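Excluded from the complex is one protein chain; the other protein chains are retained at their positions.
Chain lettering (A and B) follows the sequence in which the chains are written, and residue indices restart at 1 in each chain.
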Amino acid sequence: MFEARMAQGSLLKKVVEAIKDLIEDANFDCNNSGFSLQAMDSSHVSLVALSLRADGFEHYRCDRNVSMGMKLANLSKILKCAGNDDAITMKSEDNGDTITFMFESPNQERLSEFDLKLMDIDSEHLGIPEAEYDATVKLPASEFQRIVKDLSSIGDTVEISVNKDAVKFGTSGDIGSANIMCRQNKSVDKPEESTEIDINEPVALTFALRYLNSFAKATPLSTHVVLKLSKDLPVVVEYHVPDVGRLGFYLAPKVEEEEMEA
Amino acid sequence: MFEARMAQGSLLKKVVEAIKDLIEDANFDCNNSGFSLQAMDSSHVSLVALSLRADGFEHYRCDRNVSMGMKLANLSKILKCAGNDDAITMKSEDNGDTITFMFESPNQERLSEFDLKLMDIDSEHLGIPEAEYDATVKLPASEFQRIVKDLSSIGDTVEISVNKDAVKFGTSGDIGSANIMCRQNKSVDKPEESTEIDINEPVALTFALRYLNSFAKATPLSTHVVLKLSKDLPVVVEYHVPDVGRLGFYLAPKVEEEEMEA
Partner (left out) sequence: MFEARMAQGSLLKKVVEAIKDLIEDANFDCNNSGFSLQAMDSSHVSLVALSLRADGFEHYRCDRNVSMGMKLANLSKILKCAGNDDAITMKSEDNGDTITFMFESPNQERLSEFDLKLMDIDSEHLGIPEAEYDATVKLPASEFQRIVKDLSSIGDTVEISVNKDAVKFGTSGDIGSANIMCRQNKSVDKPEESTEIDINEPVALTFALRYLNSFAKATPLSTHVVLKLSKDLPVVVEYHVPDVGRLGFYLAPKVEEEEMEA
């Protein structure tokens, strides 16, 4: 059987809210090292990879590997019924066709059990190669969310360019153009506002803003987002779930038109 | 003539907000003991009964019995123009065809008068027999509101079952099933969070969630809601308006299909 209890159930709620608009349905894979999910978005352009470590749960037991297919919209409906302070326990029998979510209010007076029917979902697990990146930028998650939202009101794509002092986000569209620059700032006073740049060589890549906006729905998970960029590699947009795991999004850069003609 | 003044006008606003989506138009009946309304919802399934006692008003005068027909949507439009701290005075001449609402701001600097045209509405007054109930459950109104809302995302009906220790709300639907249990808790520290169960015999009845959701719009009126349940009787969902009166909703239980076939 599989059983896992998370005292801070709101984390699970946030994870599902972060990915439910991008992914229609997916397999949650459980083994004794943890709980993970990997799926392409419904337009097969970007990739989502979630992993929550066994030791990030208050209690975790997984007798044998299971893969549980769920429709994210239904999972979200159920998790919305958990209070923000509730502990959440997930339970599933081996070969069962449901997963049970148990919500306990802090004072134990309210106890809810929701059974969600599992689905069979075809999926292939893509290997994501470990890579050395040309540039890694860590910036406040809310700042990143705001930038991609702001630029979306002007254009459809963003060029992200990084040098050792700053990261720049640029776009243009019918009404004009926009450039937003965030300077490196290893602020000690307010670590949650720091912007840190780690660079091997300068890089400038272009991405569809629509997907970055979807990724930014993970903002409530973490104070910071990490962007990992390399020429010819998908960008990684990564949110660390403190003490529990990570949620990563992968998106291939747009090829410039001149290159395509070449 | 009829004239009644309520210093805490927001109570009237909340009462009308609580019933305006359920009832299209209704007669407000005034006599010298108070102000009341009884009406079926527009689909003729549930019944609403409101009574506000004369002594709950700061000033109350009713020379002879009057029945004033109003469209709830219009009454709501007008009461929305009252500030939350305004005193509200209602006035109507005998045989007049309007009712006047006077709103006074606390510092008396702003004085508003709204005249609403009265309507002729056919209505029959149903006698609601006093009954002894198998089970009476008093629980925080916001908790009840949340439970019926949460369950509505899973199914269409709820089975409410009460035993001496707890009340259970269960539903099921296409995506799975849900059960929420609230334990008895005569909390002395925080009386507003108490759940109290008074039971003659265990009872389990099924209701349409849609109506319970409508009833729960009365939540702002009161810290607690009282559910009164008996086999074969409509449930009473009751909100007490402190020092003024009560708003009660009545809904017949669903007959189980197996019983119907028997």
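What we mean here is this: contacts are C-beta pairs under 8 Å (C-beta built on N, C-alpha and C of every residue); 3 or more make two chains touch, one makes a residue touch a chain.
The structure displayed is predicted, hence computed values, not measured ones.
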| item | value |
| --- | --- |
| Option touching the unshown chain, where B:H59, B:R110 or B:K190 are the choices | B:R110 |
| Given A:A7, A:A73 or A:I180, the one touching the chain that is not displayed | A:I180 |
| Chain B residues that touch the omitted chain in the full complex | 71, 74, 77-78, 80-81, 98, 107-117 |
| Residue ranges of chain A at the interface with the undisplayed chain | 143, 150, 153-154, 175-183, 185, 193, 195 |
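The criterion applied here is as follows: only the chains that are shown with their structure count from here on.
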| item | value |
| --- | --- |
| Averaged-CA centre spacing for the pair chain B and chain A, given as whole angstrom | 44 |
